[in-house]
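Here's a structure for you.
Of the protein chains in this complex, all but one are displayed in their positions.
On to subunit A.
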Amino acid sequence: MLKLEALDLRKGTFRLQADLEIQPGAQVAVIGPSGAGKSTLLEALAGFVPPAAGRISWQGQDVTGQPPGERPVAMLFQDGNLFPHLTVAQNVGLGIDPNRRLSPQEEARVTAALARVGLAGMEGRKPAALSGGQHSRAALARVLVQNRALLLLDEPFAALGPALKSEMLDLVSEIAQETGATLLMVSHDPQDARRISREVVLVADGRAHPPAATASILDSPPPALRAYLGATPDR
């Protein structure tokens, strides 16, 4: 279980508080108005924003002070998920261990992961030779070999068209299920939330609220969410 206890995040005058629990294996959408702190929340979970106070724990173990790379977390950012000068296979291989040469067995895992996300045979390509969707697939292949318990998505598919984005979300959802990872995904689009998450964490008014069922919160949104979604909630 992912547990945020009296978590207090600050960036200058900006402040976000969180006190919530997320069950292992859950697939949760994080939604809320622009600037409310959705990305900040994920960055704190990944270890990029040290909290001013409070505690983050995973399965009872305190991870608050752990450096990003040692947390049980894999994260996809809005952009810059691949090193442009490395091949796809090298990029994915970094997920196993970035600091040493990989064994043949590990190379085989990279190849298998690429095949799983639909990039078989593209091991030797550089990111510049890939399409936007293929970029996302390569990054997901790395998430697959990283095999971390928590998967955080900070709108990595924002630049993709609607159909491609849905395809990617389905792939993410499948991968999370296969690896048993707990998924937290920042989203602007209520449709995304409905598509793969049964639960929603609303970030608004300086608080990350405890998860609520997606259907009920989107159908009868609280005032902060209603203001964000507009007068007629998207159905």
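Worth pointing out:
As a convention for this text, a contact is a pair of C-beta atoms (placed from the backbone, for glycine too) under 8 Å apart; a residue touches a chain by one contact, two chains touch by 3 or more; residues count from 1.
Just so it is clear, contacts and distances are computed from a predicted model.
According to UniProt, the chain absent from the figure is "Sulfate transport system permease protein CysW", selected among "Nitrogen regulatory protein P-II", "histidine kinase", "3-methyl-2-oxobutanoate dehydrogenase (2-methylpropanoyl-transferring)" or "Sulfate transport system permease protein CysW". Note that of A:Gly25, A:Gly69 or A:Gly206, the residue touching the chain absent from this view is A:Gly69.
Residues of subunit A in contact with the chain left out of this view: 11, 34-40, 46-50, 67-70, 73-75, 77-78, 80-81, 83-86, 94-95, 98-99, 126, 128, 146, 186.
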